[in-house]
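What follows is a single structure, written as structure tokens, with notes after it.
One chain of protein is taken out of this complex; the other chains stay put.
To keep things simple, chains are lettered A and B as they appear, and every chain counts its residues starting from 1.
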Amino acid sequence: MSETQLILRGAISLSNNEKKGFLDKETTRREFLKLSGKGIGGTFISLSLLNLLGCTNTNVEEVAAFPLAQGVLIADRARCTGCLRCETNCSLVNDGKAMPYISRIKVSRNYNFGTDGPKLAYAYEDGAFGNKLMSPETCRQCAEPYCGKACPVGAISTNEIGARVVDEAKCVGCGTCTKACPWTMPTVDPETMKSTKCVNCGTCAANCPTGALRIVPWEEVKYAMRKLGYKA
Amino acid sequence: MSKEKVNDEILQENLEFTAKYIRENSYNGKFIKYDDFFTEPISLKEEEKEIFFEKLFSNEEYSDISELKGKENRYFYSKKEMNENYAKLLYRIEEKDILNMVADRIRTDSKRYPKTTNSNVFLNEPYNLKKDELAELYKQLSNLDDYKDIKQSVASNGVVCVYSDKFLSQGYADALTELQEVTRIESQ
Partner (left out) sequence: MSTGGWAGKIIRVNLTSGKISSEDTSKYQDFIGGMGIGYKVLFDEVPAGTKPYDEANKIVVGTGPLCGSGVPMSSRTNITSLYPGTDMNLVTDSHMGGNFAAFLKYAGWDAIIIEGASSKPVWLRIEDDKVSLEDASSVWGTGIYNTTAVIGSKMGKESCVAAIGQAGENLVNLSVIMNGSSHSAGGHGAVFGSKKLKAIGVIGTGSVKIGKDKKELMDLDAYVMKEIVGANNQHVVPSTPQPWSEFVYENSRWTAREGLTWGASEGNIDTGIAAPGDVNKVGYRTMKAIKDLGPVAAKYTVRMGGCQSCPIRCHAQMNIPQLEQYGVSPYAANTCMGWFSPAGVMFKGTKDQKEEGDGNMITRALGSQLADDYGVWCNYGSIGRDFAYAYESGIIKKVLPEEEYNSIPWNLLEAGDPAFLKEFYRRVTFKEGEFSHLGDGTYHIAKRWNFGADYFDTKKYSMWSPLGFPKHHASDESYQVGAIINCMFNRDAQSHSHQNFISSGLPVDVLKKIAEKLWGSGDAIDPPANYTPMNEYKAKFAKYGVIRNCLHDSLTLCNWMWPLTASPLKERDYMGDTSLESKYFSVVTGIDTTEEELDLMGERVFTLHRALTVKEMGTTDMRGKHDLMVNWVFDIDPDKKPFTEGTIKMDRDDMQLALTMFYKEMGWDEKTGAPTRATLEKLNMKDVADELAKLGLLPA
């Protein structure tokens, strides 16, 4: 059986615990992506799996995938058009207000000049003023969460679907999590003084107008397998 | 589990898969032809086909699955996922009924909107005619009694449109062509 078949076969019958395990196994491979300089990072995913799930992008450094309870979350920066709806939807659903600053998916902060900001050669680098590529940044749900380990009050823990979440009752708004995260993802909400952090709710993907963030439900993965000749 | 029960379950699964497959193809603008049932991924077995089709066309759940009979082919699609007008067009394409494929569009445009039709639309999806094929076709149309209503209308910038004089006078067609191909582009 090919690697793809194994992954998919395994994926469909995964229990919640096993899905979590899948998550843990994959996240340790993410370190190298930080050095790649690209605007996105996540699980290393095989091209064949990507293709199966409808993604034509063959540049693995620019596509990331995360298994969630609902299905596989795929993030493809080539499809991101910078509409920023993910940011307002995230904060609306999770915080009841429109506040991109605390959105758990970060796009607008990289809009003009990419993840590392303006530079002399801006016209050729990432961003609207350069090569037109957007840099949507998602939480990596790290196996060894930098944010969680750094939190002085132990407010960050793992929930039943494998997301690293903030317990608001414990959070004191010190901002250590923000500084500890290599990608500066958790953000302390200046209006509540609580850290906001991705909980894998999937709202961003459900509403992305181009499927740059996309959740492929496990049922669809099963259907995709059958189409390619794998019978359960 | 008895053999019948297992077979029933498999049949049910195959029906569900097939319906979903037909619907997906219809959404993507494609018919499933009769022969397709017997190849991957449906892989219907010859001995199963009678009961399979009987269930497919009697079950409420699959009431959207429809069939069009061609000269030699049978075409299956979902009425829910594919609009009837598109199904009719696809049928013409599959049956290689090119004259009517083109005339249908021109006459509908002239009658319904009203508008003339940019003569090059047939080079694009889903008509996909080649330039010389299309030129030949227009020549053919003008020589056939049944299609002598198909005429040309040229905009002031040289763009050629076609229309049916069953529904539009030359003067009106010319004004429409000018509106669509020149005036409309002045405001962008």
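By definition in this document, contacts are C-beta pairs under 8 Å (C-beta built on N, C-alpha and C of every residue); 3 or more make two chains touch, one makes a residue touch a chain.
Since this is a predicted model, take the numbers as computed values, not measurements.
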Residue of B:M82, B:V102 or B:A155 in touch with the missing chain, whole complex considered: B:M82
Missing-chain contact, candidates B:S63, B:N124 or B:Q140, resolves to B:N124
Quickly run down the residues of chain A that touch the omitted chain. 55-59, 62, 76-85, 88-89, 91-93, 95-101, 108-114, 116-118, 122-124, 128-133, 190-191, 207-211, 214
Which parts of chain B are in contact with the chain that was left out? 26-29, 81-86, 89, 105, 112-115, 117-118, 121, 124-126, 169, 171-172, 174-176, 178-180, 183-184, 186-188
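The working rule: only the chains that are shown with their structure count from here on.
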Starting from the mean Cα coordinates of chain A and chain B, work out the distance between those two points in Å. 41
